[in-house]
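One structure, pasted below without further comment.
Not every chain of the complex is shown here; the ones you see sit where they belong.
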Amino acid sequence: MKSLTEYLTFNTKSRRDYINITQTIEDIVTKSGIQEGICLVNAMHITASVFINDNERGLLNDFDDFLEKLAPYEPVSHYRHNRTGEDNGDAHLKRTIMGREVVVAITKGRLDFGPWEQIFYGEFDGRRSKRVLVKVIGE
Amino acid sequence: MKSLTEYLTFNTKSRRDYINITQTIEDIVTKSGIQEGICLVNAMHITASVFINDNERGLLNDFDDFLEKLAPYEPVSHYRHNRTGEDNGDAHLKRTIMGREVVVAITKGRLDFGPWEQIFYGEFDGRRSKRVLVKVIGE
């Protein structure tokens, strides 16, 4: 069994952001030399997400509206977590809806994707350095 | 390390549907000959889901009600994604709630399941051909 581990770093300009990282992950899979296996991609921070969906700007706005409706940023005092001095209680909930990680099949040396699948980094408490882990295992 | 990759195709009669695919996945695991490992099952389309829950019709109806309340199909104009000419903005959100994929342990050649665990394909924008990927890795 072979494996490769890489770490990506993001520092978004806005509090919330959605970044397409598909090509970066594809390049790591190629670098690994693994032909058959799986690729795990996960946020290493608990206020961010890695998820798979369509690369369409209107849809990403819909996700953002949906999350803000379910777990609004304000009032900050609504979240008990924020009594610790944080203001990111909403971000923990938003990331939970979107998911921490994806596991993607690797077939014949490539991400085995349907026609519209793209991998996104979802940031819900940005403007600081945060990491994503990529682990490829297989043969 | 051994691996097996299979693709399932679904074309549901209704827009939304929930199909128990447990036996199909179990058969693929048996076919793989893998005794210890994992099985990844994921929707290859971003308006469908693979999830694990109980095979009880009332519960599947509860899921459907829950999803329709959180992300209703109508008004179609509510979703910016639908300005592209689509009417499936809701389906992208519903699939996100239910999840894209499951990873299941294989122990002694079988899906290592609790008493009520069953694998479902959840369709949120059906009436056309869509695929599910099954990848088994292990030894």
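Going in written order, the chains are labelled A and B, and every chain counts its residues from 1.
What we mean here is this: a contact is a pair of C-beta atoms (placed from the backbone, for glycine too) under 8 Å apart; a residue touches a chain by one contact, two chains touch by 3 or more.
Computed from a predicted model, the values in this text were never measured in an experiment.
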Copy number across the full structure, from 2 displayed chains: 3
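Please note the rule applied: only the chains that are shown with their structure count from here on.
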Geometric centre distance via CA averages, subunit B-subunit A, whole Å: 20
Contacting residues of subunit B [partner subunit A, same complex]: 1, 3, 5, 38, 40, 42-46, 70-71, 79-84, 89, 92-93, 96-97, 99-101, 103, 131, 133, 135, 137
Subunit A to subunit B touching residues, read off their complex: 1, 36-38, 51-54, 56, 58-59, 61-63, 66, 70, 97-99, 102-105, 107, 112-117, 137-139
